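Worksheet: the structure to be examined is printed underneath.
All protein chains but one are shown in place.
Right after this comes chain A.
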Amino acid sequence: MAAPLTLLVILSVTIRAVLYRSSLAEVISERVEVVSPLTAWKRVVEGLALLDLGVSPYSGDVFHETPLIIYLFHFVVDYAEITFMLADVITAVALYMAVMDYNKQVFRKQKYALEADRYPLDCLELIRSPKEMYYIPLKVAMFYLLNPFTILSCVAKSTCGLNNAVIALFILTTIKGNVLLSAIFLSLATYQSIYPLTLCAPALLYLMQRQFIPVNFRRVSFWWFIAQYAFMYLGSLFVIVGLSFFLLGSWDYVPSVYGFILSVPDLTPNIGLFWYFFAEMFEHFRLFFLCVFQINVFFYTIPLSIKLKEHPVFLIFMQLAVISIFKSYPTVGDIALYMAFLPVWSHLHRFLRNIFLVSCVLLACSALFPVLWHLWIYAGSANSNFYYAITLLFNVAQILLVSDYFYAFLRREHHLSYGLYLKRKDGSEATLVLK
């Protein structure tokens, strides 16, 4: 399957190259839906200029990237376009290989369960065949590379593409079972933006499953593995943070990067939920609501991990979605990453109920974002409420999408244990409702 993948990569690189050369690149790199104060290329250039002058890049509250990024671009700033295209290609290839490996494991588990007669007889139509699963990795790569959101993000040179590449490598190494590399990439992803910390839980669950360590609080092997992983993770994080300190010679970057992400001082409109809320807030309550919003991102880890402890890869998908929706400065590049996973769950389509509504709403909102921005900022006949309404609708549609897939996944698992045609105790037909 290398040939179709190569073709796909060449096609996507061509599209991006054509767009780079057109006049649209300027327009796209200023859209607030595509770049945020954390990821804008303009700010990277500003930081590099300050570094060249010998001043700390973090003075002036313009630059909010980590020191490793600034040193990367110190060397490749002339080849920035190639770097971002390469990041997209790495993400796609990493996801391709990860999904191929995951599908093999899923199929193997299914084979063992069939041989052990664990599935009721009437749910044989839910069993997956190699034929349907053959093209899924290619579809995943295609969903990522040809997604308009990814293309916009790449053409705008938003560093979100680099963050996605790191997360994709983390997913690849986790699924391959390499504990050390998984910890290193996770610490790199956390170092870039704090939120991937929540991906610790699915990584641990997956690696323990792979090494046949039972997930039981009373077993020593469980805690020993957690200790090993934590040691590797914290160790690499410590090394990276120390390296950043020595690169720039000061701790300036900690408040500029992590303080910025956590305390949300910049209220530029974007597709997230924070800006409008905090623009309306009284100073007195700001800290309280800041804590509430930030805890909201991390909070879903615990219940989701408990419910999905047998299915850590689906948990990764859910966590990525939750991070993209609730983080402080989301952009469309973050959305593109979790949407790339949708073909992996394409076998759930018979249980999905709202997919048409969700796709219509997402499409309409994507069209309305620039229109309402124009009406607000340029024509003056709308105001921030209109733009926030579209933002809210967009996020509600995303939440509906994620919860729909969650419902479909759980329902399929339920059917695999209890049969496809459910009967109540008195024999009448029953339906499953997610409450």
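FYI, contacts are C-beta pairs under 8 Å (C-beta built on N, C-alpha and C of every residue); 3 or more make two chains touch, one makes a residue touch a chain; residues count from 1.
Basically, contacts and distances are computed from a predicted model.
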Listed names "V-type proton ATPase subunit", "Small ribosomal subunit protein mS39", "GPI-anchor transamidase component GPAA1" or "Proteasome subunit beta", with the criterion being the UniProt name of the chain not displayed: "GPI-anchor transamidase component GPAA1"
Touching the absent chain when the full complex is considered, from A:212, A:246, A:282 or A:356: A:356
Positions on chain A where the hidden chain makes contact: 349-350, 352-357, 360, 363-364, 367-368, 371-372, 374-375, 378-380, 400, 407, 431, 433-434
